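For this depiction, one protein chain was excluded, whereas all remaining protein chains were kept in their positions.
As written, the chain order gives the labels A and B, with residue 1 at the start of each chain.
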Amino acid sequence: MNTVEESTVFVHPAAICEASEVGEGTRVWAFAHVLARAVVGRDCNIGGGAFIEGGARLGDRVTVKNQVMIWDGVTIEDDVFIGPGVIFTNDRYPRSQRMPEVTAKYSRRRNWLVPTRVCRGASIGAGAVILCGTTIGRCASVGAGAVVTRTVPDHRLVAGNPARSIGWACTCGTRLDEDLGCPQCGRCFILGEDALVPAD
Amino acid sequence: MNTVEESTVFVHPAAICEASEVGEGTRVWAFAHVLARAVVGRDCNIGGGAFIEGGARLGDRVTVKNQVMIWDGVTIEDDVFIGPGVIFTNDRYPRSQRMPEVTAKYSRRRNWLVPTRVCRGASIGAGAVILCGTTIGRCASVGAGAVVTRTVPDHRLVAGNPARSIGWACTCGTRLDEDLGCPQCGRCFILGEDALVPAD
Partner (left out) sequence: MNTVEESTVFVHPAAICEASEVGEGTRVWAFAHVLARAVVGRDCNIGGGAFIEGGARLGDRVTVKNQVMIWDGVTIEDDVFIGPGVIFTNDRYPRSQRMPEVTAKYSRRRNWLVPTRVCRGASIGAGAVILCGTTIGRCASVGAGAVVTRTVPDHRLVAGNPARSIGWACTCGTRLDEDLGCPQCGRCFILGEDALVPAD
């Protein structure tokens, strides 16, 4: 990883990139804002209007579509897809921080900041909202418009508000058929102890 | 339709309009971004922060409220209302396109791009998410916050996640009463073979 100045990072003239740790080949599009102390890996695509706060960490080859908001405390592993308008959170019971009754709560970051993780190869569909304290498993898929309130296991496909399991997602993203085969790429899986594993 | 240069299109100084096919009288507001090869009709209003990708097509007199995202593959007919923060999609099972396991899938547009259509006079409420492959019928109304997973017939009023029918919408947008009359404008309808038609 290089600093932005030395690298091949593309920052659209109408974007603001204040982070020094942005990997080579990453592109930041119009009206996006990447704050100082955000960490973004190589070959990522940060869509227009997206917001990445200091303290957020993104791996390599991550796709962040337009208007996504990623806060301090959120970790995104390699090869993740974050759909348009997806919103993360980092405070379970937020109040306005300048409200007199909550001065004590917001005096310490550990009183309110709760982390979230999205594991390698997962996808989060358009407009989904991810409650903090959850983990989205490897190659899991969150349906568009879902509200994720609990951890999603690897390869699980969830949808709804609150999000519930509606099936399994292939490595390639496609919904597996009932025999746990992929109608798109032909991969096959078997179900171990509540975990999906490749059949080969 | 004229090119932007010749027409009476208004583009806010803080907006970016790269499309050459934008109809007369259309206004594009601050921080909106209309990409090259998007087609936008006459007398449209493109709200602040909205994003219209190349390949998207909008008719005349369309209202696109702030922060709406319209992608390649989406067609919006005349007189449609797209509420604030509405999100379209064009990939049923998205993954990050640079993830090594999905290189083949994303090498051809037809492998993943699925179109969507919104028909004349329809409305989509604030924050709704529209899954690709669906059609929103003429004068149909999608309630605020709905997640549309299936085609919505003409004049149908749908709401919820997933969106389900909760009644009928008048041409003027108002919910029809049980006798299929409109309490706002007085229009009356009759129900044909699962299609609403004017009573006159």
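Definition applied: contacts are C-beta pairs under 8 Å (C-beta built on N, C-alpha and C of every residue); 3 or more make two chains touch, one makes a residue touch a chain.
Keep in mind that what you see is a predicted model, and the values were worked out from it rather than measured.
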Full-complex contact with the absent chain, from A:H12, A:H33, A:R117 or A:R187: A:H33
Selected from B:S20, B:T63 or B:Q97 as touching the chain missing from the view: B:T63
Missing-partner contacts on chain A, residue numbers: 16, 31, 33, 49, 51, 67, 69, 71, 85, 87-89, 93-102, 104-105, 127, 129, 131, 147, 161-162
Chain B, residues in touch with the chain not shown (by the definition above): 14, 30-31, 43, 45, 48-49, 61-63, 66-67, 79-81, 83-85, 121, 123, 125-127, 141, 144-145, 159-161, 169, 171-175, 184-185
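Everything below uses one rule, namely that only the chains that are shown with their structure count from here on.
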Fitting chain A to chain B on CA atoms, where both chains share a sequence, rotation angle to nearest 5 degrees: 120
